[in-house]
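All protein chains but one are shown at their positions in the complex.
The block that comes next holds subunit A.
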Amino acid sequence: MTRLPNFHAAKWDEPVVMELGRPGGRGQLFPAPEAEIAEAVGDNPVPEAMRRKDRPVLPEITEFEAQRHYLHLSQMTLGMMGVSLFGTCTMKYNSKTSEFATWRPQIAEVHPYQHPDTLQGVLEIMHDFDGILQSLSGMDQFVFQPGGGADAAYTMTAVARAYWADRGQLGQRTEMVTSIQAHPCNPATAAAAGFTVINLPLEENGYPSLEALKAALSERTALIMLNNPDDMGIYNPEIREWVQAAKDVGALCFYDHANFNGVMGKLSARELGFDACMFMLHKTFGAPKAGGGPAVGAFGCSAELAPYMPAPVVAKQGDRYVLDEDRPKSCGKIREFWGNVPQVVKAYAWARAMGAEGIQLASDISVVANNYMDHRLAKLPGIERSNPDVTKRRMEMTRWSLAPLHEETGIGTVEIANRMADYGIDPWWMSHEPWIVPQPFTPEAGELWSKEDIDLWIDVLAKIMQEARENPELVRTAPHNQPIAQVKGDAFENPSKWAMTWRAYLRKRDQAAAQGAA
């Protein structure tokens, strides 16, 4: 067994920033308006009716104190600096080369409404990257406006509305069909767009049956939204028949390519018959996730659907790159401007650094590494693979269940995740709702993590499962080596205790103290 790290996280016992500082302390100064300005416009041009009278209750700290405080907070964030096999999110190295490139003024200090003549560099990158995604998917056009994978799913629902409106069938095509294990963003965005959601249940082989799909499809179906492989690592081999069945009733087919890592360069969404797809640039394409964005859900579709995409679209006219805003059939904007441009540049950089051969190799490695992990995990008593009847090798991730260990010891997936952090291992991904697999965890090695990292991760898991049997209290009360002890959840649903700001916290604390005194 690998030597397990004797880890302890930074523990600064850091106050909330509102508690720091002193009256009159300053972290940033601004010059007074120049004399000629003060003379021309007076001392305070804000209309009297709208002048602020109170002094906002903000910290008054020095520049250094702000730096130190937030560096402390960054140090109290494990932040993938351990081993993070966070399944469904495909943890990758985020190149500092591309990060630093986007911090240059040529991106950072550029305004999206500048004349296109002054934006030729960034437009060229977006255009070239569009071409890269077209090749990977077989689609005819991509846009980068959606601010994440869920926003790309929302884009699909908006495009579907525009498509059906153009055919005079908007009031008739009211339904979206998906699987119960599809990412929640698919049903949620469809519902927000005004569609009725039909969730297909899973069969024994891990995916819904073609018969169930056909029964759900009708002339009311506007679109279907699917991911494949799913988060169990199961690939639906009937996907072509699914797409055909949807087409037979005229419905649009959207491929949620969130789980693209294992099939990069192997599958083409368009060749499988899909009308549209999305890629998560902050995941599969090496742009950072930033703790939940800024992200990009690159949305691509066929030439038939392209007129309905959100505008603008980057196009090339002769030697010049332009923004095409004149798209009368467009579904409208999903978000302001053209997307999280720095993330697009980083994704372009990732694709260029990898090249076709690197992308294909990454996909090979991610599937083989997951199977290596499966092979080792299968030897640990107390866990079992999801869908045990599906004996074929899984794709780039596998959902596992701690149900046997939980039954034996009372220790489940939340406790183990907490305890793993004590060894410097980032907490794992469990499962989206609903938890079809009890006590789930979903590791994914991708191409980043070494075989040694994977071995360490499994050895830590094995050690904790041993602890669960020998000293369950140790695991139940974890973490012990983290910046803080286990967070109690009682405030989160309780209006008299939850506090989303410091001012709310102080008010409720004082109220509770007053009640206690009375």
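FYI, contacts are C-beta pairs under 8 Å (C-beta built on N, C-alpha and C of every residue); 3 or more make two chains touch, one makes a residue touch a chain; residues count from 1.
Keep in mind that, in the parts below, contacts and distances are computed from a predicted model.
Student: What is the protein name, per UniProt, of the chain that does not appear here: "ATP-binding cassette domain-containing protein", "Sugar ABC transporter permease", "Methylaspartate mutase epsilon subunit" or "Aminomethyl-transferring glycine dehydrogenase subunit GcvPA"?
Tutor: Its UniProt record gives the name "Aminomethyl-transferring glycine dehydrogenase subunit GcvPA".
Student: Which one touches the absent chain: A:P184, A:P201, A:P381 or A:G410?
Tutor: For the chain that is not drawn, the touching residue is A:P184.
Student: Where the complex has a chain not shown, which of A:T2, A:Q120, A:Q244 or A:N471 is the residue touching it?
Tutor: If we include the chain that is not displayed, A:Q120 is the one touching it.
Student: With respect to the chain omitted from the figure, which of A:P47, A:P328 or A:G516 is a touching residue?
Tutor: Per the contact definition at the top, the residue touching the missing chain is A:P47.
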